[in-house]
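One structure, as structure tokens, below. Some questions next.
Every protein chain but one is kept in place in this view of the complex.
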Amino acid sequence: MSDKTNPGNFFEDFKLDQEIRHATPRTVTAGDVALYTALYGPRFPVQSADSFARRLGLRAAPVDDLLAFHVVFGKTVPEISLNAVANLGYAECRWLSPVFPGDTLHTVSRVIGLKENSNKKTGVVYVRSQGYKDGDELVLDYVRWVMVRKRDESAVIAEERVPRLKDHVAPEQLRIPTGLNFAHYDWTLAGSRHGWEDYEPGEKIDHVDGMTIEEAEHMLATRLYQNTAKVHFNQHRQGQDKLGRRLIYGGHVISLARALSFNGLGNAAFVAAINGGRHVNPTLAGNTVYAWSQVLDKAEIDGRSDVGALRIRTLAVKDQPATAFPDKDTAGAYPDSVVLDLDYWSLMPKREKRRR
Amino acid sequence: MSDKTNPGNFFEDFKLDQEIRHATPRTVTAGDVALYTALYGPRFPVQSADSFARRLGLRAAPVDDLLAFHVVFGKTVPEISLNAVANLGYAECRWLSPVFPGDTLHTVSRVIGLKENSNKKTGVVYVRSQGYKDGDELVLDYVRWVMVRKRDESAVIAEERVPRLKDHVAPEQLRIPTGLNFAHYDWTLAGSRHGWEDYEPGEKIDHVDGMTIEEAEHMLATRLYQNTAKVHFNQHRQGQDKLGRRLIYGGHVISLARALSFNGLGNAAFVAAINGGRHVNPTLAGNTVYAWSQVLDKAEIDGRSDVGALRIRTLAVKDQPATAFPDKDTAGAYPDSVVLDLDYWSLMPKREKRRR
Partner (left out) sequence: MSDKTNPGNFFEDFKLDQEIRHATPRTVTAGDVALYTALYGPRFPVQSADSFARRLGLRAAPVDDLLAFHVVFGKTVPEISLNAVANLGYAECRWLSPVFPGDTLHTVSRVIGLKENSNKKTGVVYVRSQGYKDGDELVLDYVRWVMVRKRDESAVIAEERVPRLKDHVAPEQLRIPTGLNFAHYDWTLAGSRHGWEDYEPGEKIDHVDGMTIEEAEHMLATRLYQNTAKVHFNQHRQGQDKLGRRLIYGGHVISLARALSFNGLGNAAFVAAINGGRHVNPTLAGNTVYAWSQVLDKAEIDGRSDVGALRIRTLAVKDQPATAFPDKDTAGAYPDSVVLDLDYWSLMPKREKRRR
């Protein structure tokens, strides 16, 4: 094998506190936004129309928060997860500055934890990855942990550490985009009249609509993010695998569930943080994805009467409507139909300004 | 069911003269243009090249007229046709100003007619929808009528009216884009030497080529237009339906037929008006679409020696070449192979300037 191809890192290649500056920088453009719209059909107005965004104090429509996430995430694959057995989780994910067409993104990761598994064949790598725009402005900060194969079972791991991760992002840690003010939010053009005050913890919403995924769609998306994980693209190889099929990038399902959630959460204008997320079953082309959400919490934003934070749990369900809110059981086991369990904070306009 | 999801309007929810300002405003970009090109392969030069458009007096290449139509149309779905049984027709559709990348579109509709059906289960809603750019410049104006379910059969309809619609748009009503002058039209770069003078009413043109539609393609297109009609996206639900398949958005077939019509109507540079259009049979993924056209009429444009109007009827045909010009019979019944019958006005350069 050529020494010039990338074999990826194996578990013993990672060192605690190691910093990895990832390739490939990527200028995000209006072309990416159009493709994102074509792939998922989002209708959140701040990201859809420059004029709507400008009325709220932004310089243009920012790109979808999840598009920025996917690009930042995609860059980490060649060094972090090329030899991953499983993507175990996300935590402490925060958006710190909106991304606009023309911004160039790159990603830097730091290894914050290593824990070998008792079978000595694999270990868990914890990385904090940070996405920057235009060289030095932080736009995204998150932790993920993955189970990675060892190249050599006998390799000894010098130092291990399991990082202490927060169960969820505290609302005080949420960042409101600079200049954003929802006071002049146009509720009619937004398409939904429900503001932050209208949602209550515990409330469940079936997002009603379903969308079937085609092979061409998830591959276009995943390549758009320059995500090179082999399992998404190669049917020849996957055909010899247990499932026999290409696996759909988990982020594709997150974006699809978020777009579907417009029907019921139409004013959840920004994704400000992901508290945690798990892909609990595989999604394959041909599956029809439905979604439902539950409001977990709500929080005031200090000093702001125009915006509040809503903590939402969104579950994506395959090949059955979400009418009955399929969920994990008391033992924490998920039915086969549930493919995603995502816990995030959204920024939502408050209605009170309107009432005055 | 959550009170926060959109159930759509039922027939008894509409009131005569009611005005509906639709969500979601949408900035059209070069990204949308690229996707439109990838989806249909249009080769009309004014919309393909900035330099070609500028030579004719426009500030840049405008987006395809039908792309503007689909975006304006898509916005009306959540309020007008979510509970539609059938899309019955279009009339009096005129393009009033070209749309350029960077323009933000939104749509306002007015209910101009209501007519309950005798079965009391459905009624016909007539709306005039208007697309605006950048807040207040009218770009598109059209009427469509749809059959909509009643929520409650016993609901009494206060006031009914059937609007009088014009059989076709009068050529005097066609709008020439401001600044446009075809005097310096480059016939060679345009790819076709046939101008307005070369077409005669009655003439039939088989556009020869056929194009097969994939599921991924029509769904990408329909989401790009933020059109949320459920029948296009959800195979899980459609599989339980009569046809058992996702239906392709009628506008997708219009765009495909228009792109195919370049071969024979290469200088039909703008769609200026739609006189009427019907989707007479469903189109499904896997179908190969062919098209043929008949020149219905031609008209001078008052005071203009550079441009004329050509009234064209284009029929889209599935899974058989259009060589034999398949058409409705004398009783008005269409063969199963015909999927679209569209009657429109095109603006076409005159050749006489060239001859001097």
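Which chain is which? They are A and B, in the order written, and residues in each are numbered from 1.
The criterion applied here is as follows: a residue touches a chain if its C-beta (ideal position, glycine included) is under 8 Å from a C-beta of that chain, and two chains touch if they have at least 3 such contacts.
This structure is a prediction, so every number in the text was calculated from the model and none was measured.
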From A:T228, A:S305 or A:S337, the answer for touching the chain not displayed is A:T228
Out of B:L58, B:L265, B:I301 or B:L342, the sole contact with the unshown chain comes from B:L265
The one residue from A:T24, A:T178 or A:T323 touching the chain left out of view is A:T24
Out of B:D152, B:D167, B:D198 or B:E300, only one touches the absent chain, namely B:D198
Among the options B:A86, B:L189 or B:L243, the absent chain makes contact with B:L189
Omitted-chain footprint on chain A covers residues 1-2, 4-6, 21-27, 29-32, 34-35, 78, 101-102, 104, 106, 134-135, 214-216, 219-224, 226, 228, 230, 233-237, 246
Chain B residues touching the chain left out here are 29-35, 37-41, 43-45, 48-52, 61, 101, 188-192, 194, 198-199, 203-212, 214-217, 220, 263-266, 286, 288, 319-320
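Rule of thumb we're sticking to: only the chains that are shown with their structure count from here on.
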Taking each chain's mean CA coordinate, chain A and chain B are separated, in whole Å, by 36
